[in-house]
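Apart from one protein chain that is not included, each protein chain of the complex appears where it belongs.
Chain lettering (A, B, C and D) follows the sequence in which the chains are written, and residue indices restart at 1 in each chain.
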Amino acid sequence: MDYVIVGNSAAGIGAVEGIRSSDKTGKITLFSDEPYHTYSRPLISYYLYGKVAEDKMYYRPPDFYERQGVTARLGTRVNSLSTAAKELVLESGEKVRFERLLLAAGGKPIVPPMPGRDLEGVFTFLKWDDVKALEKTLYPGVRTVVIGAGLIGLKATEALCHRGAEVSVVELANRVLSAILDEVAAGLVQESLAEHGVRFYLENTVAEILGEDGRVKGVRLQDGRELPCDRLVIAIGVSPNTSLAQGTEIEINRGIVVDEFLATNVAGIFAAGDVAEGYDFLYRQRRVLPILPNAYKQGFSAGVNMTGGRESYRGGFAMNSIGFFDLPMITAGIVKPEGSEFRELIHADAAKRVYKKVVLREGKVVGFIALNAIDRAGILTGLMEKEIDVAPFQEHLLKENFGYLHFPKEYRQEELWKGVLKHERA
Amino acid sequence: MSVLNAKGVYYRELNRQIRAQFASGVEEVRVQNVNGQRYIGDGISGSQRLILEGTPGNDLAAYMDGLELIVEGNAQDAMANTMNKGRIIVHGHAGDTVGYAMRGGEIYIRDSVGYRVGIHMKEYLDRVPAIVIGGTGGEFFGEYMAGGVLMLLGLGLADAAPIVGSYCGTGMHGGVMYIRGEVEEYKLGKEVKSVSLTAEDEEKIQHYVSEYVRYFGGDAAQILARPFNKLIPANKRPYGDLYCAW
Amino acid sequence: MTLSLSTPDFLIERNRDRCINCQVCVRQCANEAHIWDEEEQRVKSDDALCVDCQRCVTLCPTHALTIRKYPLEFRENANWSANAIKAIYKQAESGGILLTGMGNDQPYPIFWDHLLLNASQVTNPSIDPLREPMELKTFLGRKPEKLMVQDGKLVEEMPPQLELEVPIMFSAMSYGSISLNAIKSLAAAAEKTGIMYNTGEGGLHKDLYKYGKNTIVQVASGRFGVHPQYLEAGAAIEIKIGQGAKPGIGGHLPGEKVGLEVSQTRMIPEGTDAISPAPHHDIYSIEDLRQLIYSLKEATQYRKPVGVKIAAVHNIAAIASGIARAGADIIAIDGFRGGTGAAPLRTRDNVGLPIELALAAVDSRLREEGIRNQVSLVIGGSIRNSADIVKAIALGADAVYIGTAALISLGCHLCQKCNTGKCNWGIATQNPLLVKRLNPEIGAERAANLISAWEHEIKELLGGMGINAIESLRGNRLMLRGIGLSDRELSILGVMSAGE
Amino acid sequence: MKRVYAREEFCAGCKLCEVHCAVAHSEYPNDIIKAFLKQKVKPTPRVLVEENQPVSFALQCRHCDDAPCTKACISGAMQKDSLTGVVTNDESRCVGCWTCILVCPFGAVQRDAGGHKVASKCDLCSSNGGLPVCVQNCPNGALVFTDELWRR
């Protein structure tokens, strides 16, 4: 079997490992327009921060492709796809046939069509090359505006701060991290970043990038204010990089539409990761979930299915672990619910900057925020994943020592003794 | 029904015969000329009926676990010792220590009983044993009582005559006694207190009295006309403060 | 609140060079003698609460702890010992009966230690038990006067017997006085080693029915959990009249120890006191005992041996004789060093007899009366090792009960606080937190190991005497010599003096 | 594969497993006193005793067949050994993003309290090759290291 994977990030690597979990011999060819051995996209902010050296950026060991039997064609752009011919056309014109294809090209930064976006000193923040370029231009006191107080924007902000930049963040929403935090939590995070010198302009956006001699010198905000700056980082978000699928009969909505087996509507072609639009079982609809764990898992399942397996990926939900300086947080699912079917359990301790919130729907956890109290938050993720009815122990969910202890004994033992438990029937 | 003649039959043989009868599927066994044979009905389970004519010996119905046992005569000591379940109806009086450590079942005794009746009687979940006595009770009535119901009707009692002996309910730490008439304070163990009846008590009393009347005749209304005295433990832990740790 | 005059009994010494403040001691002390000082961020102790159970010492990963006797010295007074004074302080403060656990700890003579065993030299050979057969199998129960054999077959079956692989049994300890895990340990060890354990008076927990063939079910004055299925569940029934630690005294399991499972097993409501009257109220005289024995035999249709357990008291020989004649198949005699979950101190320390004298007196009397075969004799009350057992059997016992030794094998450190329910070793407690400290698998293995070890030792000792079957030791007082005993004691023990 | 299983009915809550685990993964794996008293930061145990007495039990990484931490790890530090099945975190690669904490349904990954911001988790003492120290030092057999079916 000839497998072709377009994309060299978590989904693509997941697919390699998924394929190899059942097909040790099939030919795998992997394309990436980036020249790098597989690296971790989320690490770019750590790289910028200085926490991760170049050699630690890689997602897998150097001999990964070799050991997995992958022909990695790095720095090779794929130009187009012919579903009928089952072949890819590379930038070079070379045609590559496939029997199974995985589209895992990830996302691309959203850059609004604002004036001045081509000025020198304007950066996006998605790829290693983005931060490598940015990094070269940094110096202590460099005035930087970051557009977008989302995950990427704030991670960039943290790194820039750490590197000595003076950072202002402009955000259209009324709070930072609006996708994963509610107002209270966002307030605490903002407060914390503000203590590190970050200035925030919320419910605002950049109307125009101001430049001089082809270089950025400031931004004018929607409200007319002008912020002088030396660098501008656009981190509004990413959108699925569906370009290869465009113009083919592959169904695209926001992302490439896939079924529970990560298959597109075209036989033999799969999609996974940030490019794909899979099922979010919390929102009970198809959604693009541009997060690494999701990408890897989708990739892995896709890989298995590409070999002829039938591994169902039942869908995921948004989940994030993120932190700024010493303020960690973990969030998942629906954190700011609307509707009477939800219940919120909240524990807040502003002084300790601790905030915990669990969102319940029909007795099950559908979202949570754990701010500055992240230890063992994964248990909540697990409860969401398995859709456990938490009603019998919901009063414990917010407790500091919440754990398996509070589960019904039967369930606890079932989980902790998984694999070796033999029930003795009376 | 089968009939056995106990005249001159040693208890071991008699009990063997009774067990054999029940084992063969007989639902009712009548034993005539019982006199002094011990252990009748010991440890027997089942719902059959055993009728004894005469005076059965000690340890009648010990560990009994079922059976309806009817004594047409008087019973001796230690009847219903550690009885678990069943029903005993005595058309006469009974001796000492009736229902020792009894845990379940009901006993109806037409006349009086001796000392230490209901001693260490217990109850557990739905097993609430009861002893209903038509006449009077002797000393140490309900001693150590830990559960169940003891009832004294004092029927046919002369006005001043005592319905129960001294040390009534000493060490009582569970259960309830209903005594028809007054019990002088000095006769009560210090672990017992007298409290007023609740509607639930009235209902229970009515139930037991109507059962009594069903077995032995009499006028339930007339029996119920005289007020009952309810005795319960003053304290579930009568000896909680007795000790100090060495 | 007035000043308490009580002073600590023990001193907790913590070697600060070794203490890593891991707080294992804090977590393991049910008496809360170890305390975590949040402010100081270190562990400290309250000596007054220490009972010297040694749990912390044993579990401390750095061996940083030592428990010593509290160095408080009252002014020297040969008459007024510190204990005598302290007892008065306690009673003056509480007005209560002094309550304690385990057995008599007073320095009365221990006759086992004044008896010496024989060994073969020259005139007969000793036996090597490692390579030659050595039989310890023991049958307990009434033996017929004589056998009738016809056509090579027995005319009559032997009355029901208990069959033991080793002449040792675990003595009665009720569920309530000790934990379910402790009982499970003993039950499983009994099964493993082919011996018996005894339910005590606390009924039979549902998990223990499977050990029925290794179970002696007890019927005591409180009749807790006694019903026909219970009587049928075991291999034998034992009527408990008394125990060595508190002859003449009843039992009292306080309501706080009657949790759900104890309640189910004893068949009394949760949280209520389980009071065992001092006497059986259907036994006020010896003929009443016969009545009870036969009521049990009748209820179980003569299929199980019925034993009677009594405390060793002054008139023990006559009492034992009476019990034999009342129809008991086994008499168990508990000496005054026998343990208990709770006993009034003064009773424990002052009432009863040493088992050695009681055993000798009873065995002699039953033989004189020619009824020794009618009944088996089991003794207990501080059997400390296999040599004690060999001596007991030579004095005339059929088997021994071990209680304290069994508990020690499970981890008991003899702190004598069983009555408090705070046993840090999970033995004498119903506190689920403490109970689970005793893993019955480990317990069973330890208890079984003890039995096996003693079995080996008994065989060694027997081999040394040139005996290869336990029957040949039973009542063989020629294998014993007394040392340091008065003539009267020698005569009661029925043994010659060392050197004779 | 062999894993450590807690028999909660026998957990005495002493936390000796935590103590010994911390030592084994400290700078002084063979000297408990030094590990605690000499090391500047108290060593972090990789086993956690969950406790709300009377219930307590030790919980450590389950080394899931389908280990979500390895899939979620953004740095590739968290790996499941394909031969032994042991999931280990390569602390030199770990960046302390806590995504593993986010996805671990057992809450079995700790943030190392030892000063470096890395995830810390049970490695089944794979470096010592024998019985994990928590199992070795449990005084009550409440921890078992097994891959056999266990009756309950």
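Methods note: a residue touches a chain if its C-beta (ideal position, glycine included) is under 8 Å from a C-beta of that chain, and two chains touch if they have at least 3 such contacts.
Here is the rule we use: contacts and distances are computed from a predicted model.
Undergrad: When you check the chain that is not on display against UniProt, which of "ABC transporter permease", "Glutamate synthase large subunit domain 1 stand-alone protein", "Cation:proton antiporter" or "Cytochrome c biogenesis heme-transporting ATPase CcmA" does it turn out to be?
TA: Options "ABC transporter permease", "Glutamate synthase large subunit domain 1 stand-alone protein", "Cation:proton antiporter" or "Cytochrome c biogenesis heme-transporting ATPase CcmA" considered; the missing chain's recorded name is "Glutamate synthase large subunit domain 1 stand-alone protein".
Undergrad: Among the chains present in the display, which ones are touched by the chain that isn't there?
TA: B, C
Undergrad: Could you tell me which of C:T66, C:N315, C:N350 or C:S491 touches the chain that is not displayed?
TA: In the full complex, the listed residue that touches the missing chain is C:N315.
Undergrad: Pick out which of C:E135, C:E232, C:E369 or C:E471 touches the chain that's been left out of the picture.
TA: Looking across C:E135, C:E232, C:E369 or C:E471, the contact with the absent chain belongs to C:E369.
Undergrad: For review purposes, identify every residue of subunit B that touches the missing chain, sorted by number.
TA: Residue positions of subunit B that touch the missing chain: 11, 35-36, 38, 54-58, 74, 76-77, 93, 95-96, 114-115, 138-140, 165-166, 186.
Undergrad: Going by the touch rule given at the top, which residues of subunit C touch the chain that is not shown?
TA: Answer for subunit C: residues 284-291, 294, 315, 317-323, 325-326, 365, 368-371 touch the chain left out.
Just so it is clear, only the chains that are shown with their structure count from here on.
Undergrad: Where are there more C-beta contacts: C-D or A-D?
TA: Of C-D and A-D, more C-beta pairs in contact link A-D.
Undergrad: Could you tell me the distance, in whole angstrom, between the mean C-alpha positions of subunit C and subunit D?
TA: Result: the chain centres lie 43 Å from each other.
Undergrad: Of all the residues in subunit A, which ones touch at least 2 other chains?
TA: none
Undergrad: Would you pick out the residues of subunit B that each touch at least 2 other chains?
TA: Answer for subunit B, listing residues that touch two or more other chains: there are none.
Undergrad: Residue numbers of subunit D touching subunit A in their complex, please.
TA: For this pair, the touching residues of subunit D are 3, 5-6, 8, 48, 50-52, 55-57, 59, 62, 65, 68, 71-72, 74-76, 92-93, 95, 97-107, 109-111, 146-152.
Undergrad: In the complex of these two chains, what residues of subunit B are touching subunit C?
TA: It is residues 11-12, 15, 19, 38-39, 42-43, 45, 58-59, 62-63, 65, 77-78, 81-82, 84, 97, 100-101, 103, 116, 119-120, 122-125, 127, 143-144, 146-147, 171, 173-174, 236-246 of subunit B that touch subunit C.
Undergrad: Provide the residue numbers of subunit A that touch subunit D in the complex, in ascending order.
TA: Checking each residue of subunit A against subunit D gives 14, 40-43, 46, 51-52, 56, 58-61, 292-293, 296-297, 300, 319-323, 328, 330, 332, 374-379, 381-383, 385-386, 401, 403-406, 409, 412-413, 415-424.
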